[in-house]
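A single protein chain has been omitted from the complex, and every remaining protein chain is retained in its original position.
Chain lettering (A and B) follows the sequence in which the chains are written, and residue indices restart at 1 in each chain.
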Amino acid sequence: MQNWYPGDAQGRGGIYNFVTKRGDCRGARSKISWTQVETGSAITWKYPSCILRGEASRGEFYSIAISNGHQQVDSGTKMIHLGRNTTSRIISKGVAAGKSQNTYRGQVSAHRLATGARNFTNCDSLLIGQECGAHTVPYIEAKNSSAVIEHEASTSKVSEEQMFYCLQRGLSAEEATALIVNGFVRDVLQQLPMEFAVEAQKLISISLEGSVG
Amino acid sequence: MLEIRNLSVSIQDKLILDNLSLGVNAGEVAAIMGPNGSGKSTLAYVIAGKPGYEVTSGEILLDGDNLLELEPNERALRGVFLAFQYPTEIPGVGAMTFLKAALNAQRRARGESDLTTPDFMRRVREAAQALKIEQEMLRRPLNVGFSGGEKKRFEVLQMALLGPRVGVLDETDSGLDIDALRIVADGVNALRDPARAFVVITHYQRLLDHIRPDVVHVMSRGRIVASGGPELALELERNGYRDYAEEAA
Partner (left out) sequence: MNAHVVNRSAAEKTLFRQFAEQQAREPSPVRAAAFARFAEAGLPTRRVEAWHYTDLRAAMADAAPVLAAPTPADIKAARLRLARRERFAPGAQLVLLGGRYIGELSDRLPDGVTVTEGAVLAVPVADPLAALNEALSPSGCTISVARGAEIAEPITILHLADGMSDYSVYSRSAIALNAGARASFVEVFEGAQARVQRHSATIMTLAKGAKARHVAVVGDEPGLHIETHVCDLAENAELEAFGLISGGDLTRRQIFVRMTGDEAKVSLGGLALIDGDRRADTTLQVVHAAPRGTSREFYRAIVDDDAIGVFQGKIIVERAAQKTDGAMKSQAILLSPRAQMNEKPELEIFADDVVCGHGATVASLDPEQVFYLRSRGIPESDAKAMLLEAFGGESIDRIEDELLIEALRARLRAWLGSRM
């Protein structure tokens, strides 16, 4: 969970967060699961990756990336399938607000010997406000006919009906947004241990402060 | 006619059918009942030759020939018909295109010429009417957008057109309301013939009220654990599978 200083109102002085993380699944049925909640820093470049070498090894990447103000987030993962029957799953939820730019960038490759490899990727983006941007850049590379790779992505804004429903029940626009965003990222929050999930939820609400109104 | 001897089958090293033996005579309807997961569908698939199952022992004879040595389409040409529990959806392949391809494959195997289009249309129309299948449904891609009941009726339609030696019906009753069940059962009954056998897999007595079985087998944990007449099905309906599940344990 990353919540470093994102800079002042103009985005000045924020932390640059450039991270390399790589995991190597060497043994049969070994597993690596990366779960991240990225809310801070002025610029984040972060691609926690898995090299799936062991037979039937598994890589997972669950990500929530929230950007607000002038933040720029460019994050995602690489799933490199080298071994037989390796599987991977990528769930990425990006939320862009303010003047921020939020990019998912990921690579899934199934190499020649990775027979029976399977990947499922879902990356959804939510836009809040008219000055932000959300981008999705997946690289899919299948070098093996028994691999099955499925990728789906969507980008939309907070639904007006959902918003109205919440407002009508007396929530403020900000509360409503936080509620809806928490719903949007739920698939990933569920991957977190209970205490973290509670923290993450609060963090998301704080990160989005001032994004509506 | 159909003779299964000491059949053991595993999937990914897990034993699913355990030294199973079963015989069905020409003209007979054999019912197979058993709890979920007992291996009924696996048996049906192995008879039809679905890839992915490892037969570790035994044989399946149809009129004395070992089916296990044949490809799935060769088995179909010998007269094996499986009505799938979950018929596969095939987008882009029209139901009619498919029916014609299947019928003609069988005709060619018998050294007959392909059906003319009017002849083919007439046969399909007749069979469809009997099963109350709308012409409109036949214009759709194969099994795509069919309701559960429509899929099952379409399986029976295919069986009627292909006229198999042995029809294996895997839970053809599930998902059918009472009217559809009667239509499907009538369809099957119309095909009963001294030269033809049926294996009817079901959970419920309900279907067997309409398709009267000659013998009833109870399956549990990959084996036939009891066999008897139609009264066995009634007993199962009252008492459930509990007694048999324990027996196999």
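Operating definition for what follows: a contact is a pair of C-beta atoms (placed from the backbone, for glycine too) under 8 Å apart; a residue touches a chain by one contact, two chains touch by 3 or more.
Since the model is a prediction, treat every value here as computed from it, not as a measurement.
The chain omitted from view is touched by exactly one of A:Met1, A:Ala153 or A:Leu179, namely A:Ala153. For chain B, the list of residues touching the undisplayed chain reads 48-52, 71-73, 75-77, 80-82, 84, 87-88, 90-93, 97-98, 101-102, 105-106, 109, 141, 158, 162.
For chain A, the residues touching the chain absent from view are 112, 115, 125, 127-157.
We take it that only the chains that are shown with their structure count from here on.
One simple way to say how far apart two chains are is to compare their mean CA positions; for chain A and chain B this gives 47 Å.
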